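All protein chains of the complex are present and in place, except for one that has been dropped.
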Amino acid sequence: MRRKIRMGMVGGGPGAFIGNVHRMAAALDGCIELVCGAFSSDPQKSLEAGRNLFLPEERCYPDFQTMIQREASLPLGERMDFVAIVTPNHMHFAPAKMALEHGFHVVCDKPLCFSMEQAYELVALVERTKLIFAVTHNYSAYPMVKEARVRIQSGALGAIRKVLVTYPQGWLSTFLEAEDNKQASWRTDPNRSGKAGAIGDIGTHAENLVSYITGLHIESLCADISTLVAGRQLDDDGSILLRFSNGARGVLTASQICAGEENNLRIQIYGEKGALEWHQMEPNTLLCRHLDRPTEIVRTGTGGLSMEAQVHTRLPGGHPEGYLEAFANIYRNVAMAIDSVLHGTPFDAEVYDFPSVYDGLAGMQFIDKAIESGKSDKKWLSFS
Amino acid sequence: MRRKIRMGMVGGGPGAFIGNVHRMAAALDGCIELVCGAFSSDPQKSLEAGRNLFLPEERCYPDFQTMIQREASLPLGERMDFVAIVTPNHMHFAPAKMALEHGFHVVCDKPLCFSMEQAYELVALVERTKLIFAVTHNYSAYPMVKEARVRIQSGALGAIRKVLVTYPQGWLSTFLEAEDNKQASWRTDPNRSGKAGAIGDIGTHAENLVSYITGLHIESLCADISTLVAGRQLDDDGSILLRFSNGARGVLTASQICAGEENNLRIQIYGEKGALEWHQMEPNTLLCRHLDRPTEIVRTGTGGLSMEAQVHTRLPGGHPEGYLEAFANIYRNVAMAIDSVLHGTPFDAEVYDFPSVYDGLAGMQFIDKAIESGKSDKKWLSFS
Amino acid sequence: MRRKIRMGMVGGGPGAFIGNVHRMAAALDGCIELVCGAFSSDPQKSLEAGRNLFLPEERCYPDFQTMIQREASLPLGERMDFVAIVTPNHMHFAPAKMALEHGFHVVCDKPLCFSMEQAYELVALVERTKLIFAVTHNYSAYPMVKEARVRIQSGALGAIRKVLVTYPQGWLSTFLEAEDNKQASWRTDPNRSGKAGAIGDIGTHAENLVSYITGLHIESLCADISTLVAGRQLDDDGSILLRFSNGARGVLTASQICAGEENNLRIQIYGEKGALEWHQMEPNTLLCRHLDRPTEIVRTGTGGLSMEAQVHTRLPGGHPEGYLEAFANIYRNVAMAIDSVLHGTPFDAEVYDFPSVYDGLAGMQFIDKAIESGKSDKKWLSFS
Partner (left out) sequence: MRRKIRMGMVGGGPGAFIGNVHRMAAALDGCIELVCGAFSSDPQKSLEAGRNLFLPEERCYPDFQTMIQREASLPLGERMDFVAIVTPNHMHFAPAKMALEHGFHVVCDKPLCFSMEQAYELVALVERTKLIFAVTHNYSAYPMVKEARVRIQSGALGAIRKVLVTYPQGWLSTFLEAEDNKQASWRTDPNRSGKAGAIGDIGTHAENLVSYITGLHIESLCADISTLVAGRQLDDDGSILLRFSNGARGVLTASQICAGEENNLRIQIYGEKGALEWHQMEPNTLLCRHLDRPTEIVRTGTGGLSMEAQVHTRLPGGHPEGYLEAFANIYRNVAMAIDSVLHGTPFDAEVYDFPSVYDGLAGMQFIDKAIESGKSDKKWLSFS
């Protein structure tokens, strides 16, 4: 890269969780610098947040509209190159749309937006502007996830037959939204989260992980969607039978009422000739099972891995990398893609990949169909 | 006990897997002795098998009918006290029925029998004869499974909300029944196995484990039942959404095409106040999760366990017990129950429990409903 | 075998731990029957113990002398074939010697005896009588331990360079011998345990495991032997640097004051080309590390294992076997060896092996040298 890529941020003010994650992920590799932000809907809070991030006052904006307009008026190389949107779901669409319309690339937290209409509009806008648009389905950015994907693409498992993905969390086991918990409040509020709770918040991560690793298309699903904590307005638990277009079967479970669980995303993929198993909480290990010989413990940073795993790894084996490093892989790749746009640098988008607006759309379609199935007496609902 | 309890065996000749398991389980605690058997439908093989087990020739019978008749004519204390039935599924009913009709207690392998009609007839016969009838759902006999049950009964988890039980095996990943594999042949043959393959062979173990630990009743289910290996006659894979009568949700997966898996039965149970997790392949550990404090590693043979766990444990902590010891718990308890019948010895059937003919019936009903659901377009099928 | 092999037992009465272990281990495979015993130094307790084991009164002996004399007078096939000695250490020698002198084979718990003089006398007696003499270093009888041994013999690791064996237990973390705990009392009493505490009780198991798996000879050692609980008379903790005759280095730690540990014996063996790692508490897994490819999880009961591992396994993969099954491997092999003596049955002693009186002697020499080193200012003490 010729220079650091310049980031503006929407959201991520005091009390936010994911905003700081995005900032650390963007900072890790030293190729992105935060240059401005509209960190809060409260101008004073936005200003304070920006100061704490060592930004000059004039680039701590009171709202995203002002930020996008003013930045657009700055010269290239001074103005931000892209916007990171880290607000609650109902606040993704407007800044994303405006950013694209003003020529800024976008990194948007997941799920993509609030409604299917918004999703289709964003897709159309990305296609029209040809700008870079990433959605932070960060779990697919772990090196061992990339290794799994490559192995399946290369046929190491033969045809996939069965996929089990389980994503239990426990933090919504109680009626936490009644206790002034900022994270719980918006995630369980249909006006801010959208039509789904757990299915949107973490179910979409599980869906993205399945799609990314296996490359399979979910043809139809059958969902049992529940709200198990009294008083809650959105689902907090769902289990979904999956049928893939190649005939494989699957089960996806996402739940936020699994008392005592932290963030226990795990996936098991079984093919004709072997299997792969990955646990997010021990992300540097990929178990590779075989029909006729011992299971192998494939490890981040060790020999014999794919190019795709290697270029998303920063340390030798046994020096654990984690959630932030995977998240940073998305930002580093986005920076490379923007640099390529800016300077024509060659860039292998197959290897240095990141989730796109289409992945975001697939997540929205998954939410839509799962919630519909949860309310339906019909056993199987198809994706058209 | 006043004397060793005397066992006769039906099945378990050369090439059998489970027959030897039953013999080792019965022998372990020194309170049961094998006194006779009809080990094979081939009289010569039965004789050879008996000789290898150090039985006198006159008690190596050519068939179960002869065995039951002759033994019934021997005096009490010399004749067998109970029959262990370890044949393929289609051969459970006839010897079980005849044994009961001749006054012998029965230990029967699972699933209970071949058809619902047989199941109901056996239940009626047990109720009429008041004889002891055990079905070897051995996984519920592990000490940590008993500990889990006691903890849930005592309210440690509050109301149960979600149950995940997964039972992947890989041994039927290929079309093994074409290769003269005795175990694969009968288990995939509708004439010997019954209407279900994997669902009957291992799905019923998973169902029994859920029912035993949680005490919950499955109200309805929605199943995706598949045959994923070409040419196979019965299901080799199934995933089933469960709804329990208390409102809890569940998912049960049983599959024999999960390449590279051994016998990976695991269960996760989430309640309002905590969770329990148990893996059959590391059976001496029970993970106890809590809302507000660290997960505990509860271990077989250590302090603070329930009476129920303690009396089903033979060794101090760290001296691993396994599959045979759990299986032996059923036999030991059956021996205590028979001794109680014979001699009036007091016997706490709540603590020294074993799966009954009703558990066997529940397994048959589960098979029946799951297979029906697999073929149905209706989303939820209820148990009446 | 032509008939069951007949066992008499010395020790193993009320309150004993290891006596019942020996009985279960001997019973498991149905090829050994308990026919008599002197279970306690109190004749009444011995009688009661025998009754509870369903023995006839006339074969519940008041002491081992009476047992050996009377049994020796019974005809072959009726009398016991071998004696199992399960008493505290100071009571191994006398019954072992008398048994050998009366023509009985012996299975003796470890350590072999109380003093070096006794050890040498037993070796001489075994050599003279040519009777079978097994010492129950049971940890070397696990199938994955045998697999490890075969792999190293076959050169899979190249030359061994480093061995780490760690054996922490926690049960003597408090001054338990003051609380009328039978197991703690004799094990910490120099008059009953011998010159060593933890080093004798568990250090010898660790030493045997190293020797069995690696085939290496310990040339010299340097020990730090401690008594860390105030008031205790024998060592409860030791760490020992090892130098092997091939130049390899090692560390052996055995401690019974490791609070919270159960029975956590583990061994790591590093060679030029790879490594092996085994944990007794998860005994069905052998980790095989390689220089240039992923670590493999080698598992009991799965394909590709050595004959030695296979014939010491009773169940398919994923059906966990444990401590008793390993212990039973010793008894089954002893029974085969006795059968071979009785009937000339061919018997491959290399495959169906068990720890011998020489292994017992090596354990005694290890105790002797380790305790001497613990008291010495000299850094390295050599085994001559």
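Think of it as A, B and C in the order they're written, each chain with its own count starting at 1.
Going forward, a contact is a pair of C-beta atoms (placed from the backbone, for glycine too) under 8 Å apart; a residue touches a chain by one contact, two chains touch by 3 or more.
Nothing here was measured: the structure is a model prediction, and the numbers come from that model.
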So which of the visible chains would the left-out chain be touching? A, B, C
Tell me which residue among A:G301, A:P355 or A:G374 touches the hidden chain in the full complex. A:G301
Which listed residue (C:L291, C:M307 or C:A349) would be found touching the missing chain in the intact complex? C:L291
For the full complex, which residue in C:G19, C:G170 or C:P283 touches the chain that was left out? C:G170
By the document's definition of touch, the residue of C:M1, C:C222 or C:V341 touching the omitted chain is C:C222
Had the left-out chain been drawn, it would touch chain C at residues 157, 161-162, 164, 166, 168, 170, 173-174, 222, 224, 226, 228, 237, 239, 241, 243, 247, 249-251, 253, 255, 257-261, 268, 270-275, 289-291, 295, 376-380
Absent-chain interface residues of chain A come out as 1, 3-4, 17, 20-21, 23-24, 27-31, 34, 53-54, 169, 171, 261-264, 280-284, 299, 301-302, 314-325
For chain B, residues in touch with the removed chain: 288, 292-299, 302-304
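We adopt the following convention: only the chains that are shown with their structure count from here on.
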Rotating chain A onto its identical copy chain B by a Cα superposition takes an angle, to the nearest 5 degrees, of 180
Could you work out how far the Cα centre of chain A sits from that of chain C, in whole Å? 55
I'd like to verify one number: the distance from the centre of chain B to the centre of chain C, where each centre is the average of its C-alpha atoms, in whole angstrom. 34
Can you tell me which residues of chain A touch two or more of the remaining chains? 295
